[in-house]
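Note that one protein chain of the assembly has been removed; the remaining protein chains are unaltered in position.
Chain lettering (A, B, C and D) follows the sequence in which the chains are written, and residue indices restart at 1 in each chain.
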Amino acid sequence: MGLMEKFFGLSWGIHPEDHKRPAADAATRTMPVPERLFVSLSQHIGAPARPAVLVGQQVKKGDKLADPQGAVSAAIHAPTSGTVTAIGEIPAPHPSGLPVLAITLESDGKDEWAELQGCPDPFALEPAEISRRVAAAGVVGLGGATFPAALKLSLSQKSRVSTLIMNGGECEPYLSCDDRLMRDEAAAIVDGIRLMLHATGASEALVGIEDNKPEAIAAMSEAARPYAEVRIRPVPARYPMGSEKQLILVLTGQEVPADGRPGDVGVVVHNVGTARAVHEAIRHGRPLVSRLVTVNGACVGQPGNIFVPVGALVEEVLAFAGGLKKTPERLIMGGPMMGMSLPHARVPVVKGTSGILALDAAQVADRAQEPCIRCASCVRACPIGLLPLEMARHIQVGDLKGAVGVGLKDCIACGCCAYVCPSHIPLVQYFAHAKGEMAAQERARLRAEATRKLAQARSERLEREAREKAELAARRKAERAAAAAAAASASPAVTEGAQA
Amino acid sequence: MTNTYNASRTFASPHAHGGSGVRHTMVRVQFALLPATLFGFWLYGWPAFFLWLITLLSCLAFEFMSLRLMGRQQIGRTLGDGSALLTGWLLAMTLPPWAPWWVGVVGAFIAIVIGKQVFGGLGHNVFNPAMVARVALLISFPLPLTTWVAPLPLTSAAAPGFVEGLQITLGQMHLTDAMSSATLLGYAKTELSRGVDLVQALAGDHAPGLSWSGIRAGSLGESAAVLILAGGLFLLVTGVIRWQAPLGVLAGVAVPAAIAHAVAPGHYLDAGTHLLSGALMLGAFFIATDYVTSPTTGQGQLIFGLGVGLITWVIRSLGGYPEGVAFAILLMNALTPIIDRYTKPRILGRTRAGRPIDPPPVGKGA
Amino acid sequence: MLAAILSLTILGALLGLALGIASRLLHVETPPVQAELEAMLPGTNCGQCGFPGCSGAAAALAEGSAPPTCCPPGGKALAAAIAEKLGLSLDLSSLTDEGPKLATIAEDLCIGCCRCLKSCPTDAILGAPKQIHNILKEACTGCAACVDHCPTEAVVMQPVPVTLQHWVMPKPLAA
Amino acid sequence: MSGTIRTLVRDGLWDNNVVFAQMLALCPAMAVTTSGTNGLGMGLASTAVLVVANVLVSLLRHIISPQVRIPVFIVLIASLVTVVDMVLNAWLHELYKVLGLFIALIVVNCAILGRAEAFASRSNPWHALIDGLAMGIGFTGALTLIGLIREFLGSGTLFAQASQLLGPAFSFLEIRVAGYGGALLMILPPGAFAVLGFLLAGKRVIDARREARAAAAATPATA
Partner (left out) sequence: MSLEQLKENTLYQPLLLGAVALLASASLAWAASATRDAIAAAEARDLRDSLAQVLPEGFADNDLLADSAQVEVGEAKPLTVYRARLGGTPQGTVFKVVGKGYAGPITILMAVDRDGRTLGVRVLKHTETPGLGDKIEIGKADWITTLSGKTLESARWAVKKDGGEFDQFAGATITPRAVLNAVRGGLETFARHREAMLGLPQDGEPAGKAIARKEGKSS
């Protein structure tokens, strides 16, 4: 393993300029609740939540607005008190700008919490009960993947993980919300971590924090000192350190199998922000209705970290953060490496919104694409060991199968390849396109299969009907013949015929 | 508050860039070539400069014509990426400095049109264009391509002046026997074929030790091996190239050369002479490291380099030509896809064969 | 001379015998590509390809008179699969999926005549005489077979709107 | 009828040219074409064999069974070539000295087997004759063209030694470019590949332009 560690420890990933300060050092602010909130029903991986309120209904802050639907889903709660004024489509925080279902909540200005059920001694609770409460609070992974946290907790319980890895890597440039949380609320995070240890049954928690956040490391070490099972582990600052597989590799030396989950190597990974949300949900009974968002970029008036209620519009968040100094070249939700470009600023903040970046042209550094010169910078940068240049060539000519053959499915879309490409080839876009195409083809295939079954059912039905008709006709004919015969031969048979 | 932001199209991540560029790389390589080139101009005088200029300009002209013919957009930008210029420069470095003008023009045509654009342009060529041109010229026009001039530094009295230099390049003045000279490797090959022992042959004027100064017959790219090496080290330090391919080439030549020389010093040149002679340094640092035509992984580049070195030594020692760097590079260029295929990096979480790795027994991780 | 002629003749005869026997022993039936193709096609016999049903299209594909892209309901995925089966190279990049369409019924036009019901290859239309019909989205394959049977033009093909889940990142423009 | 023949001729000369469209017989096309004369000689010899083989196969087409058709074709072609070889050697010895090397090569010229298989075995002798002639001339043209280009670029001459092949009356064809020694590479194998590649590309460009022009001409007619 030593050689492997050396190999990966030295060669993967990139060293982007982090741009985290001064935003990371600015004091955290809390944004006042805007008049109207647009609470998206798709704030997590999995099926959208099902509305549980009616238009016109009055709700308190923390009241449930929508129920989870299906196995992988999460509940959604009211970020403030007020009236549900609409349930309909709004533009999604997504590059496509396609609509998404959302509940519109008109604030009454009081921001009144509903009755909350805290728990003074959560360690007395069954682990399963903790998972249940986390689920009820609608907690999802706050690192960006927004996987329902409760589901992960109960899955880890089943697969008997031994180590809980807390992701404090925050390797994306510009973003500092996790850093800020660790500095400001280390105690709450450590408490959340201990709750998660209890819920998963893991024996220890390793908190990986990149070494470019010394304040966070100090605060967390201080908060974790009483608890031997919570260990703070500084890791080298390198992108994508915050990626699950990379962090596990660095902290435990274990490699997660390509088609497997972290549970296969006895670990589970959660984000530090999630730990705080768990703490809030269990100790105070507060569901996840707001989060810390980094607002940063050259176009932002006062960059910093802001507590934003879920459902606030990006445009309002930007206005609170001192407004825009100039028209941004690109507006991004999330980090610059993996975040989504937004079509405009009138999209709502969701649970997974770690940052809102308004970058200028120099920061985006977008240039026209040039031909690939096979310099292999992307090969060296790829943290997974893929050949981005070959994948892109396959996709360019529409050979998706070939792209899969050289590892498309292992791609984590971290963006390292496109970041280093001297020819400015939008490699990640190729991969995203190909993955989308593959999914579309798979859907088409499934649909064609279903169609064939339906067509078969129909032809069987037609056959059956024809057969039944023929049988019926035959039977009638036989009956008539029998009746005629009976009538001809003797009269006592008449009653029998009538009975038939 | 400015609120006019509206994206005109969909942008994919990442929304940042490291700032590297194709042009940037090409300029650095050209910068690294500069010392050796200037030394060559001084050593061989005006004709060397004229030939260099003609080759470069022809490359640009043929690139422009090809792009026009193929109906490409933004020809100016493609020309500006510096790749055609670099190809021309590298080609000029390998030509006899007093070769007539048409050698440069025909070489540029072969390099740019046949070596590069026919394959689809930058990034698609299988073979290094400069080496394609070099080999095609050598085979097509053996006479002008093997006529070397003895060093006549610009500062010396015998050096041709500006006008004389022009006449030489335009082919209106023929080299006298007194002016012409053989390269070290060529001389060694001739002597060997006459059955003269190398130990005797390489004494006096032809002592290999003279190679360090670079003052001897040859092309711009082979006279100043030390300056080329310096340029190569500059590229290595600035991260334009990586160490695997150059090291492979040097080792691929030096190791068999050292062994053979130890066994039969009369028949085989020693490793030092091999390293400092011919286009080896240029090949190792500037040609074998060509991104487009060499393997993508470090492991692959090492194999590639070793192959180039070994084939070079075999051609030099056992083949018909005194020098074999260009042939060796072309041969290994052809093998690049295969090397690439077998030196793919291991995908994280998968075995080399591409199957997912077996998970370790659970619970061990702590 | 005679020996040469004789030996060559005998050699020819022997080789001919060997070939004749071999052609008998090694006789291979051509693989039933047509059946395989038919199994790949949707089987709805919608007729959009212009051939008499899916088996007709399979026959045409097998003998090469129909392009692999002939089945609109199958889309890109089917075209690629057929091309692979037939060993054809297919430039899929030029093939643009129009996007799936589904049949819908304009309720104000439907007179409940039940004619469309019988034409549907997947029994996707629900309805009874004098009742406004309805189309099961899940079962409709967008084959448009029903459109021509409606006397009041109440059946309309409408594109399926793109949703967030179905959105595909556009391919970058080639440099 | 004349339409069929016109198609046959056009196929042979251009549309379905042995070298440029069918990409057959590339071995002789590349190996032999170091000069225009060589290309012409090889082309003429092949044409002769092609025509006779086509007619023979066509005559025998009804009695040849599919199982042994390939061996029968090969025996026929090989014997034919050997007879031609001997006859030339005996009575046209000067010509044989120029072409002798290539005549044996005609046996393995897949263009001849290809035509027997693809055309002559299913056509009447008259059509087979025309086809053989057209294909042969097309082949000769291609070879001569490649040979001339390679010869011109490679040795700076045109139709060198043509008089040995065609007789002294044709010595006017022999042209030498003064002061040009030629690029050796062109008469070596790589030159053959390069010239063939450029000619193939050229043919495609011409075809594409013709198609575009035809399409352009057709559009207003339909509109």
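Before moving on, here are some points about what is shown:
Here is the rule we go by: a residue touches a chain if its C-beta (ideal position, glycine included) is under 8 Å from a C-beta of that chain, and two chains touch if they have at least 3 such contacts.
For clarity, every value in this text was computed on a predicted model and none was experimentally measured.
Every shown chain that the unseen chain touches in the whole complex is listed here: B, C, D. In the complete assembly, the contact with the undisplayed chain comes from B:Thr190, out of B:Asn6, B:Ser156 or B:Thr190. From the set D:Val32, D:Val68 or D:Ala162, the residue in touch with the chain omitted from the display is D:Val68, counting the whole complex. Across D:Val87, D:Ala104, D:Ala118 or D:Val177, the residue that sits in touch with the chain not pictured is D:Val87.
Against the chain not displayed here, chain B makes contact via residues 142-143, 146-147, 190, 193-194, 320.
Residues 1, 4-5, 8-17, 19-21, 23-24 of chain C touch the missing chain (whole complex, contact as defined above).
Residue positions on chain D in contact with the hidden chain: 62-68, 71-72, 75-76, 78-79, 82-83, 86-87, 89-91, 93, 96-97, 154-155, 181-182, 184, 187, in rising order.
One rule holds in what follows: only the chains that are shown with their structure count from here on.
By count of C-beta pairs in contact, A-C exceeds the other of the chain pairs A-C and B-C. For the pair chain C and chain D, the distance between mean C-alpha positions equals 43 Å. Distance from the chain A centre to the chain B centre is 50 Å, each centre being the mean of its Cα atoms. Counting only residues that touch two or more partner chains, chain D has none. Touching of two or more other chains is recorded for residues 10, 12 of chain B. Those residues of chain C that touch chain B in the shared complex are 169-170, 172. Looking at the complex, you find that chain D touches chain C at residues 67-68, 71, 75.
Those residues of chain B that touch chain C in the shared complex are 10, 12.
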